[in-house]
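Got a structure for you, questions after.
Left out: one protein chain. Kept in place: all the others.
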Amino acid sequence: MMQTRTLTTLNTSRTPQMIFWGVRWSALIYLSVLIALPLIVISVEGLRGGIWSFWDSITRPAALSAIFISVWTAALMTVINMIMGTLTAYVLVQYRFPGKRWLDSLIDLPFAIPTLVTGVMLILLYGPQTPIGGWIEDQFGMRIVFSSPGIVLALLFLGYPFVIRAVQPVLASLDIHQQEAAYTLGASSWLTFRRIVFPAILPAMITGGLLSFARALGEFGSIVIVSGNIPMRSQTAAVYIYGQVESGNLAAASSVSLVLMAIALLTTLLVDYLARRRTAHA
Amino acid sequence: MRKFVLIGLVLSYAGVLLLAPMLALVINLLEYGLDTIWAAITTPEALLALRLSLILALCSVMINTVMGVLIAWVLVRHQFWGKRFFNAVVDLPFVVSPVIVGYVLIVLFGRQGWLSGFPVQLAFSTAGMLLVTVFVSLPFVIREVMPVLAAITPEQEEAAFTLGASHTLTFRRILLPILWPSILYGIVLTLARSLGEFGAAAVAGGGVQGVTETATIYVYRALQDRNDVGAYSIAVILGLMAVGILILMNWLRPQEGKKHVD
Amino acid sequence: MRKLWLWVILLMSFAPTQAQTQPITLTLAAYAVPREAYAKIIPLFQADWLRQTGQEVIFEESYLASGAQSRAVVGGFAADVVALSHEQHVTNIVNAGLITADWQDNPYNGMVSASVAVLVVRPGNPREIFDWADIAQPGIEVITPDPATSGGAQWNVMGAYGAAYRGQVEGYEAGEAGALQFITDVFINVSVMDADGRESFLTFERGIGDVAITYENEYFAGLAAGGEYEIIYPSSTILIENPVAVVDVYVDQNGTREVAEAFVAFLYTPEAQAAFAESGFRPPVIQIDPDIDVTPEVEPTPEATAEGETQFPVIEDLFTIEDFGGWEVVVPSIFGDDGIYTRMIAEVKGQ
Partner (left out) sequence: MSINLTNIHKGYGAQVVVDDVSLEIESGELFVLLGPSGSGKSTILRLIAGLTPLDQGGIALHGRDVSLLPPQQRGVGFVFQNYSLFQHMTAEQNIAFGLEVKRVPRSERQARVTELLQLIEMETMGKRYPHQLSGGQQQRVAVARALAQRPEVLLLDEPFGALDVKIRAQLRQNLRAIQTQLGVTTILVTHDQEEAFELADRIGVIDGGKLLEVGTPDQLYRAPKHRFTATFLGNANLFPAHRNGSKVYLGDQHLPAPPDTDHLTGQPVEMMLRPESIEIALNPTDLKGSVLGQATVTQLAFAGALERVTVQLEDRVLQVLIHPAQSRQLGIRPGDRIWLGVQEYHLLATNHHSGAG
């Protein structure tokens, strides 16, 4: 046994071994400092007054509804983008048409553009004094910006690429023979999509959808510009946190942050799990 | 027939969602006339803000590229206790509200903060802004590199080892060329996220004009000052940078059937 | 251009502790609204200081929401002078031990400018709003900032609350119950609450709402920028006072006490007050010099001009925050976690 140990440690010469440990530790320490430290700060601040004060902070009506609004707007966005994103990916993979390359490039725009600028753009397009915003308000009596549709719209913009970029490669790598086989068996293309294509891309759809959901939960830059910020109606959790920080209520800000992070972390763990399952199947 | 309905549907959705807002911004800006726009862009404050944004973004790209590749390496290749936890928290910057990030920096490094004895002034300084920018753009390189790294079989490296190549040489000559496209894509995403950061940088830096004011903070303040032409023109510059980044992304995006660069 | 960059590099590299003959840097942390006024005052002061001491003063200016600014200074933003919208925000800095001297020890109680809470309506006043009571009518859309983030918003709430409390709002009983009922009815009508006062007024400018609760100076600033709307002075409203203070700990650190104190003193000079007035600010409570013309350059409302009125209009029933015990009482009891406003807003918007 002794001999065993000596040999393993000595086997590769010292330098690579040291590099190995050096790399691991610097990476992990860096990650810990950069990520765990803020996590600790938020946890400590959020729980400073004890679990009951934490509970109190997050069950306050304005806090609870802000979390709720964040979740439902993000969820609505996720559902819409899972449908439209999959459709876009499908069109991009299946068809050739003029402007396809342009569309394909344009899809990444939300990744590239500052979200604050997104907010500004949406106000300039849908603001009540603009032709479009004014027309919609006159015709439908519905206000886009400074209201919850504005939040959903900003999130739709933000989350559009996620599902597309997750589904696109899966669709492209789908075995065409499977679809052809289905056609020869007399299946309509809708049936083929539903029974052959859809099950194959569903994990990617969900992964992309959940990622965009998690991303949307924390969104601030565009929301702070387009939302009406009415507590209980159009105030999202990120903006609520901003308000609590501004009014010096750090405990409340941290508590709500913790809840947001827990939701987001659960979501990413779910994504992780789904991705794992997908690779296991492949 | 259905083909055209689907294409039409997708094009109009993408057009309304993505293109229309861009056009609205550009049209609103162009109403001011080019001279006014040029004057608005070339004010010292605007230039300083753009400069700071670029410096922060470039620094954050450098740090996150090096550390991102390292972290991806450790998360893919090393086995250690708590690996799944680390793997999960990498995405955290993605979802933490940026305002909270800025405020955590102040809680940590502020005057009466937990680590107020820290030798470098981080709260309300460009160094602190860099730190929060690095934080919010951390996941991109890692997430781009990890799957590619995981797909490389160890034999490629082992082959190099048996040919006498050291670990570093193997990394440089064998792994890096394979990883490079995904690293570049990650860099571009990092750049975009860093340039666009607003909430965290504003809180962490204090938004002092010409000192800790980034381009996005400038846009925000210009809107408040009713300096619409200043806000729109810097917004359009940021948008143009975004389009440039977009072109890079499209060029670099790992594509099917083109996995290996020749 | 080039010179400015050089300075920025210089300033980023070491703290501004230069000898008297060298330029000195003064950091001003102000709330966002009086930016235009400071843009006029600072060059005047720079010239004045250069003339008196032969030293150049370089300004670093930060304009943020008042609460954010206060927090930043407490958190370590080493500003020499703070100019905020809300006394409570200075008190926070005092409580952090950064302001050690009695900053209110001057004839103006530490206040450098004043304003009043007013109502601003669309041109022609189509919804016929003439006083507080009218904005509580069902169907009127009201815009005001969020008291959680905006010091100014708290002034607005206290203006409405106070007027009703004093029995000056038609249809509401004097006293706490009536005042609460009044602000409840008003906030049922509120549709957008932005993070700070300026943003809120910009939302109104963008066409949202029938009436904005805002400050007199905000109205004048908007008018100067070409905005089209009308101001309505309520018969009873609150006097808004904006404090300014030297941050003792930081000026001693930075070696800027002398110039910081001189700057604060300069803010009370007729020229500086004239600049404030141009931007629509009233002078602090105690008239500095009755001979100074503190008329804003901008013409007030058409009606006011028609009546030949050039001074800031006189409010019939002007009250101050001191009438309600000062901010140290009002902030917890009205805006605290369990305050009247906090409970009211949750109830109103939760329906």
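Chains: A, B and C, in written order; residue numbering restarts at 1 for each.
The rule is short, and it goes like this: a residue touches a chain if its C-beta (ideal position, glycine included) is under 8 Å from a C-beta of that chain, and two chains touch if they have at least 3 such contacts.
Source: prediction; values computed, not measured.
*Asks:* Could you tell which one of B:37, B:160 or B:195 touches the chain left off the display?
*Replies:* Checking the options B:37, B:160 or B:195, the one contacting the hidden chain is B:160.
*Asks:* Could you list which residues of chain B touch the chain missing from the display?
*Replies:* So the residues of chain B touching the unseen chain are 153, 155-156, 158-166, 169, 173-174, 177-178, 260-262.
Everything that follows uses one rule, which is that only the chains that are shown with their structure count from here on.
*Asks:* What is the distance, in whole Å, between the centres of chain A and chain B, each centre taken as the mean of its C-alpha atoms?
*Replies:* So the centre of chain A lies 16 Å away from the centre of chain B.
*Asks:* Which whole number of Å gives the spacing of the CA centres of chain A and chain C?
*Replies:* From the centre of chain A to the centre of chain C is 39 Å.
*Asks:* Measuring centre to centre with CA averages, how many angstrom lie between chain B and chain C?
*Replies:* 37
*Asks:* Taking each residue of chain C in turn, which ones touch at least two of the other chains?
*Replies:* If we look for residues of chain C contacting two or more partner chains, we find 68, 71.
*Asks:* Tell me, which residues of chain B touch at least two other chains?
*Replies:* Within chain B, the residues that touch at least two other chains are 203, 223.
*Asks:* Could you list, by residue number, the parts of chain C that touch chain B in their complex?
*Replies:* 1, 4-5, 8, 11-12, 27, 29, 32, 35-36, 60-64, 68, 71-72, 74-78, 96, 98, 196, 198-199, 202, 221-222, 225
*Asks:* Note which residues of chain C are touching chain A in the complex, please.
*Replies:* Result: residues 65, 67-68, 71, 92, 146-150, 190-195, 203, 206-208, 335, 337, 342, 345-347, 349-350 of chain C touch chain A.
*Asks:* Contact residues on chain B for chain A in the complex?
*Replies:* Within the complex, chain B touches chain A at residues 2-3, 6-7, 9-11, 13-14, 17-22, 24-25, 28, 67, 70-71, 73-75, 78, 80, 84, 86-101, 103-104, 107-108, 114, 134-135, 138, 166-168, 189, 192, 195-199, 203, 215-216, 219-220, 223, 231-232, 235, 238-239, 241-243, 245-247, 249-250, 253, 256.
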